[in-house]
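What follows is a set of notes on a single structure, which appears directly below.
The complex is shown incomplete by one protein chain, all other protein chains being positioned as in the whole.
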Amino acid sequence: MKLFSGIFAFLMTLSVASGSFAADMRLAVTTSFHNSGLSDVLLPEIKKDLDIDVRLLVVGTGQALKLGRAGDVDALLVHSKAAEEAFVAKGYGSHRLDIMYNDFVLIGPKDDPANIAKAASAKEALKIIATTGAIFVSRGDDSGTHRKEKALWKAAGLDADAFDAAWYRATGSGMGATLNTASAMEGYVFADRASWLNFANKGNLGILFAGDPVLFNQYGYIPVDPAQHPHAKADLALQLENWLVSARGQKLIAAYELNGQRLFTPNAAPR
Amino acid sequence: MNDLLAGVAAAVRLIVTLDHDLVEISLRSLQVSLSAVFIAALIGLPFGAWLSVSRFRYRRIAIAVLNALMGLPPVVVGLVVYILLSRSGPFGVFNLLFTPTAMIIAQVIIVTPIIASLAHQAIRELWFFYHDLLISLNTSKWQRMKTLLWDGRRSLLTATLTGFGRAIGEIGAIMIVGGNIDHLTRVLTTAIALEVGKGDFPLAIGLGIILISLAIIINLAVHILSRTERAGRW
Partner (left out) sequence: MVKSILPVVLKGASVKKGGVQIIGPLDMQLLEAGCTVVIGPNGAGKTTLLRLLHGLERLKSGSVTWNAPRPEINARQSFVFQTPVVMRRSVRENIAYPLILRGSSRKKALTEADRWAENVGLKAHGHQDANALSGGEKQKLALARALITRPEVLFLDEPSTNLDGASTLEIENLIRSARNSGTRIIMATHDFGQARRLGDEIVFIHHGRICEQASTDMFFNTPQTAEARAFVDGDILL
């Protein structure tokens, strides 16, 4: 019996100790953003400047939008403009604004069996892969990255949903898990550059195609509309928004580099 | 193989340097799982005892359902708890989502059937053995439950530790209701998932080794403190 009360007391002190009383807000971000490592740089600076603890929920774009709709987070940082605008139009978000962009790249086995490195455009590269039936690993999770990938297939005149699982492998998971799968299968994969550079299990893969303007990947910030969810911390969300578009925030974003490469280009409209 | 060895090296490095993040998420893992098991045992053990000594019409069905609930998929439990605790859900006002409390709630739901079912099976055997004696001594149902719970405490300990094992290694539910938020709801299992997602297998394995070691230490500590497995002692 004494043992029981001892354990109980210990647990209660832990629960008290873990409570934090600084201002905090919840921000849903995509796995692509988180895996880049940029948040590890920004969050401490935000804490220093604004004294806000930004609690990151790292989920796919689909889940991020759902969390925003349900009012379980205070703001979103995602990269699927069409979905973002629909979100705002439906009244779930107050507004959306550009923060920064990076680009998507096509990654594959270094010896490039489908020979996409020589392709003239992104959609041509994809077409070659489909024609040769080379293994291609897709996010398959309706995330921003996945939607971009599907849009590109569509631009190439192909329907991604009709692809044969013999070569088109939809993992239904985040960027990291998808890259792991591609690495293990030595297949082609569509990813954002930042996640790729920060990924630790590259195996025999490398960037084979990049630079097509259509691979532009815009990140947008959306505060959850307090009219919908009065409890949402709109004031903190606004503070964060102002910080992100401020000269300081934008400079920190631009300064973030991995292996000497800049990962994100800030493009918020100046205020 | 390299990953495994690198994993062991990572584990050693983290422990020896008493890595701050490691200590934080380990303590949180223990806090969440021990709390959940404590509550689950508080509910499950008496319930298992009650079920053993009670006779009522739908008893067989109740036992079958209880045993089946042991197989509740954690991720589904997590999803349901998320929906209930979400701000747009019935219990949103309590603002419990994405807190360790939500994780404890989810784990209590998962672990209670396990402890209750195992307790029921253990106590049922003991009840069979004590049956005539306890009836002869004119015991009330409550007295029977107390006696069986006390005399059967070794098996009940095993049942509770089984529940703990399930809780400490659980990830599906707490990922959804906790959100794996850094410094808030990140625990060993969700951290492992995170590192796997970043492709850092050695670190993930290192954390896994630490998780298993933690579970073993807890089990050993409990057995030593309660002096089971000592020769000549029941």
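Each chain carries a letter (A and B) given by its place in the written order, and its residues are counted from 1.
Basically, a contact is a pair of C-beta atoms (placed from the backbone, for glycine too) under 8 Å apart; a residue touches a chain by one contact, two chains touch by 3 or more.
Computed from a prediction, not measured in an experiment: that's the story for all the values here.
In the full assembly, the chain not pictured is in contact with B, by the touch criterion defined above.
Listed residues B:Val76, B:Val93 or B:Ile135: the one in touch with the omitted chain is B:Ile135.
Seen across the whole complex, the unshown chain contacts chain B at 126, 129-130, 132-133, 135-139, 143, 147, 151-152, 232-234.
Methods note: only the chains that are shown with their structure count from here on.
Between chain A and chain B, the centres computed from C-alpha atoms are 33 Å apart. Interface of chain A with chain B (complex): residues 3-4, 7-8, 11, 14-15, 18, 20, 26, 31, 35, 53, 55-59, 69-72, 174-177, 179-180, 183, 198-202, 229, 231.
Chain B meets chain A in the complex at residues 27-28, 30-31, 34-35, 38, 86-89, 92, 95, 97-98, 100-101, 179-184, 194, 196-201, 225-226.
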